[in-house]
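One protein chain is absent from this view; the other protein chains keep their places.
Per-chain residue numbering starts at 1, and chain names A and B are given in the order in which the chains are listed.
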Amino acid sequence: MEIGHHPGIPYHEAPSDLPPDHRLSPGEWVRQNLFNNWYNSLISVVMGLGLAFALVQTLDWALTSDFLIIRRNLALFMVGQFPRDELWRVWASLYLLVGASGFGSGVLFRSEQADAEEKGLPVETHSWSEMLRRFWAIVAISIFFVSFARTLLPYLGLVVGFGLFVVGRELGRRLSPALRTRGLFLSGLAGLASLLVLAGTGGLGALAVGGLLGVWTLSEVRNYAEQHGVGSGQPVPVSRRVWRWHIRYPFKRRVGARLASWVAGVVVGVIAWFVLRTVDLSGFGWDDWGGLHLTLFVTVVGISAGFPVGVLLALGRQSKLQVVKGICVVFIEFSRGVPLISLLLFSSFMLPLLFPITFGIPGPLTRAMIVVTAFSAAYIAEIVRGGLQAVPRGQIEAAQAGGMSVARIQRLIVLPQALRAVIPALVGQFISLLKDTSLLSIIGLLEFLQTSDVANAQTEFLGQGLVAVTYPFVALGYWAFAYTMSKESRRVEERLGVGVR
Amino acid sequence: MGRIYLEGKPYMNKNSKLLRLLAVIFTIVLVAAACGDDDGDEETEPAETTPTETAAPAEDDTAEDEGGRLAAVIARGSLNCGVNQTLPGFGNVDANGNNVGFDIDFCRVVAAAVLGNADAVNYTPLDAAQRFPTLQSGEIDLLVRNTTWTASRDGNEQANFMFTTFFDGQGFMVHGDSEINSISDMSGASICVLQGTTTLLNLNSVFGDMGIGFTPVEFQSNDELQPAFTSGQCEVWTTDASGLAAFSSTLDIPTRVLGDIISKEPLGPVVPDGDTEWAQVVNWATMATVQAEEYGITSSNIGSFDDTDNSNIRRFLGLPIEGEIAEVGLGLPADFASNIISQVGNYGEIYERHLAPLGLERGVNALWTDGGLMYVPPFR
Partner (left out) sequence: MLGRLLLLVIGLVVIAAVFLVVRFVVDKITRRDTSDRPPPWRDQNVLSLAAQVVALGLIVTVGAWLWSNFRDRTDAIGLELTFGFLDQPSGISIADNPVSSNAGIRDAIQQGVKNTFLIILLGIPLSVLFGTLIGVARLSSNWLLQKLATAYVEFFRNIPPLLVIVFLWGAVFLNFPAGSGRTAEAAWRPFGGWFIFSNNRFAFPSIIGLDNFGLYRLLILASVVTAVGVWVWRTRVFNNTGASPRRVMWSLTTLVVLGLAFFFALGGPFEFSKTTVEDRIWSGGFRMQMPYAAVMLALVIYTASHIAEIVRGSILAVHKGQVEASHALALNGLQRYRFVILPQAFRIAFPPLINHFLNYTKNSSLAVAIGFQETTSIINNLFGNSQPAPQLLLILMLIYLTFSLILSAIGNLINGRLQMKGA
């Protein structure tokens, strides 16, 4: 499948001065790669027979199976019980997401290119065939899924989706350097907006978008202030004695600028939240979500909500405050020591008992997401801890000597380096969470795997042993996403040069 | 402390540690005391007050509780119903993502009666193991999930069982060519059964009493159980007779359903304990479907009863009798039965829609007039 990066060439082959493989004649190639000694010949024959047998079996399965159950239930597999007259929400949010990720990836790509140019490193060139090579599994699986559709509309939808990605990426690559940060932010906001489209503008989505808008305003105001010298005060006190003279004019001015940015951020955030809420007070909610859509959603929420918690837990575990450290260690080790099933059972049996008796109880999906977030936070915490430990002590000591506060050292020196180093491991965590979401079926949520059960219980398909069709279908869905992510994580790993011993 | 100091140690060392310890202990004591006080108050209060004093607020509470469920459902505008999504015929999801099935229709019946809209239902899919904890937590108003009415469930699980909508019993199915003809042949056999169900408990207690050993093969879903049975991993499949009938007609191997029925399984809607008004509402809404079948009223011909002279039917459908509409005083609108019938249908229609396609005969579930067990009190 993929050879390029870690060529699996054993050492006794490596120093060979033969010309590269592709110049060999086919006969020579076979002799050298399959039959170069007696045991390799034996292995080749046995493996070849096994492969042929497997291929025949697969072909037999593909040709003799009746895929009606999938054709009939395609929507069920994709979006579960999402109301069918609201399906436009799914498409619209998908387009927003695809366009935004195209745009964001374009901007990121261009800025990394610029970075490499500046540093005189080899510059990666953009090519769509390279993109296709990286993401072929997802493209193939999308086409495969859509091929079961009974109308033309989904085909059209798929083409539009790919088109939007291409347009977004091209636009992103052409964005002027000054606007890049804002462009990235905008694509993040569009990602959140896609959630809003899906879930309705009421509820949590509105809060998230309002909050993000608020943070954006805050940073814009602060940038403005810093650029115009409002916040540029004296350096931070070096020794404990200095605090006496530190409370002076610059400090006050900085406080003023900060206060202004905070006020502006909060005001904008609240207004955005309020407007969105007024549009649709109740929201649409996610209780009806299901299928592949739910699986991906829970994974993304688990990682992105678990990430900040995980970073805090990791910092807490490093803390010199024994109480804080103890709490974090207990939480992390507990969550990692028990199987996810038991935590999901906890969400279904115990969590409802922990809410005050006067309150309502959030739905099963919300509860499951609380638990999944806590679970992934514990794993992320351990990943981030690895990153934190990789940051050289000298950097922290230098920062301390420079008189930076603990919070600033963590925020400006340690975390940026630590988090950059753990990206591949985080993607790995994403993959394992994606696989773990299949357990939601055990507490009765209609995720991707459970849709197979449900479809097989329909009167029309009952008792025909069609799991032999639906399980491979579901497995391919999981596989395409997990495989692409794992390839991407290896790519990032190589580019960052981490993990190399 | 002072002594430590005179040794000339830096101030931050030992005495700081001592102080820290002191502070931490102090906090714990303080917080614990605060919490302990709260708990203590809650516990001792009723004991201190005289019985008459406690009676009054308690009554208020229960009154609020009892009025609560119906009022809450009406205020919410939707019914929270706990259901099954993987039981053929009873609770399932169709290709369009709608919950469908015999049990589901009784959620719709209650919604039609209480809210006038059969579609105003929020379905919560529940696992067999989850249903009672979920019902107890008050998360759902109604549980319609092929749940067997037993004394211990009525007693221990805080569940209140309503009118039985389906009379079932636990049966056994074997392969067509099997040499097993009755339970007494099953010694040592592998028996496929679903986890967390009364089926499993019945199996263990009946076989235990008869002194027959067997190998349980337990599964979480029929998706795995069914291939296990067809491939012969287990010789016997036991579940409710209705389920066996449904599967035996669709499996691609010859099967035989045995005559042995080892249990009575009355299945019906369940509500949380302690809310009489809500229980009555659910009960009468459910029974209205049977009454409608008895009267011969269906969703298609209900319009023709608008000018009927039969006063029982007029009262049942909430039509005015001599210009006056009779209220039954259940907290339901007078025309609840006509809402149910026009939006969902009568019992026979519901049965035909979901269970007849599986090849299930009416059997004991026929109307009492046809020799079955479906007999409801008069609607007057």
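FYI, contacts are C-beta pairs under 8 Å (C-beta built on N, C-alpha and C of every residue); 3 or more make two chains touch, one makes a residue touch a chain.
Computed from a predicted structure; not experimentally measured.
Contact with the undisplayed chain is limited, among A:181, A:278, A:322 or A:395, to A:322. Contact with the chain not shown here comes from a single listed residue; of B:214, B:336 or B:351, that residue is B:214. Residue in contact with the omitted chain (choice from B:187, B:301 or B:369): B:187. For the chain left out of this panel, the touching residue among B:141, B:235, B:275 or B:294 is B:235. Touching residues on chain B toward the chain that is not drawn are 1-2, 5-6, 11-12, 15-16, 19-20, 22-24, 26-28, 30-32, 34-35, 38-39, 128-130, 132-133, 136-137, 152-153, 156-158, 179, 187-190, 195-197, 200-201, 204-205, 207-208, 213-220, 224, 227-228, 231-235.
Take chain A: the residues that touch the chain left off the picture are 1-2, 6, 8-13, 33-34, 36, 40, 43-44, 47-48, 50-51, 240-241, 243, 320-324, 327, 334, 336-342, 345-346, 349-350, 352-357, 431, 435-436, 438-439, 441-442, 449, 467-468, 471, 474-475, 478-479, 482-483, 486, 501.
In this section, only the chains that are shown with their structure count from here on.
Here the spacing of chain A and chain B, counted between their Cα centres, is 38 Å.
Remark: chain A residues 72-73, 75-76, 79-84, 287-288, 290, 323, 348-349, 352-353, 361, 363-364, 442-446, 450, 452-459, 462-465, 467 touch chain B in the complex. Residues 24, 85-89, 92-99, 122, 124-127, 130, 133-134, 137-139, 220-224, 226-227, 230, 246-247, 249-252, 357-358 of chain B are the ones that touch chain A when the two sit in their complex.
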